[in-house]
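With one protein chain withheld, the remaining protein chains of the complex are depicted in position.
== chain A ==
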Amino acid sequence: MMKASRGLTEEALSKQTDPSLLKESGLFKQLTNRYSESRGKFLIFSCALLMIVAVIAITLFLMVQGLRSFVVDHINPWTFITGMQWYPDSATHPSFGALPFIFGSMAVTLLAAVIATPIAVGTAIFMAELSQKWGQRLMQPVIEILVGIPSVVYGLIGLLVVVPFMRIHFGGSGFNLITGALVVGIMILPTVASIAADSIRAVPNSLREASYAIGGTKWQTIWRVVIPAAGANLITAIVLGMSRAFGEALAVQMVIGNARNLPHSLFDPAATLTTIITLSMGNSTTGSVLNDALWSLGLVLLLISYLFILLVRFLSRKRVL
């Protein structure tokens, strides 16, 4: 069938073809012809390609640098990931156990999500369902401003407000895990709220009408129809917030205390992958074992970030129940 039809076309073309109807042949002609689509295609394709190349290059570069500590410096990867001792500067027995930092990053991220999610989803419902006028006029700019505040400002406020608060009410230095989580939680709040509001707005109005038409109240409509329908996208909003929390270095570093030990409670100082990298990078020389180990931490960070992205893709995939 296919063959026959193709044969027919060729035959038809060879018989009576007006040359102006045929595509320009030859790459050069396609690119120089003013009316050709190829130039635009080429430009757009180059942009897309650049992005892909950048991602691959970053990943490869981190791989090469991050694997040095295992290949060149012979650090056992397993003890690197599960080790509890981080004493890179010990003259006799330098040890590179990154578990406290991996744990610290995870803990800060999860706690920040726990703090931010209820407030963010509540804000999103207010903006998108309850008060669309106020939501548009007041909340949207407020949230945009919150997103735009540099993380160092959040860190400073944490340093001047949250740390003394923790010190007075919970003892210790005030620099601890929960302070870090609180500061980051507030930092990711606007991101989560604004994506959550978008996902609520994306719920088709016909579902709201259906719910009202069967005698649903506003509350029932929001909780039983709109939120479940927005479900996967709401979770995407939370996970995106978490990935931002996971990558945050500066604000966390200012308030978390930067202890190299595994914290025993929420009120113990801790450190995260990002804080330890930013703190130690300046003090290490290129090619040293510590420097390689820090690259490895960066690699771990990147891999976990990829996991977050995969999770987002998995959760926001189109699904038929």
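What we mean here is this: a contact is a pair of C-beta atoms (placed from the backbone, for glycine too) under 8 Å apart; a residue touches a chain by one contact, two chains touch by 3 or more; residues count from 1.
Heads up, the rule we're going with is that contacts and distances are computed from a predicted model.
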Undisplayed chain, where the name is taken from the UniProt record, one of "Copper resistance protein B", "Phosphate transport system ATP-binding protein", "2-oxoisovalerate dehydrogenase subunit alpha" or "ABC transporter domain-containing protein": "Phosphate transport system ATP-binding protein"
Options A:220, A:233, A:284 or A:316, residue touching the unrepresented chain: A:220
Sole contact to the chain not displayed, among A:77, A:150, A:228 or A:287: A:228
Of A:165, A:212 or A:308, the one touching the omitted chain in the full complex: A:212
Residues of chain A (touch criterion as defined above) contacting the omitted chain: 204, 206-217, 220, 224-225, 228-229, 320-321
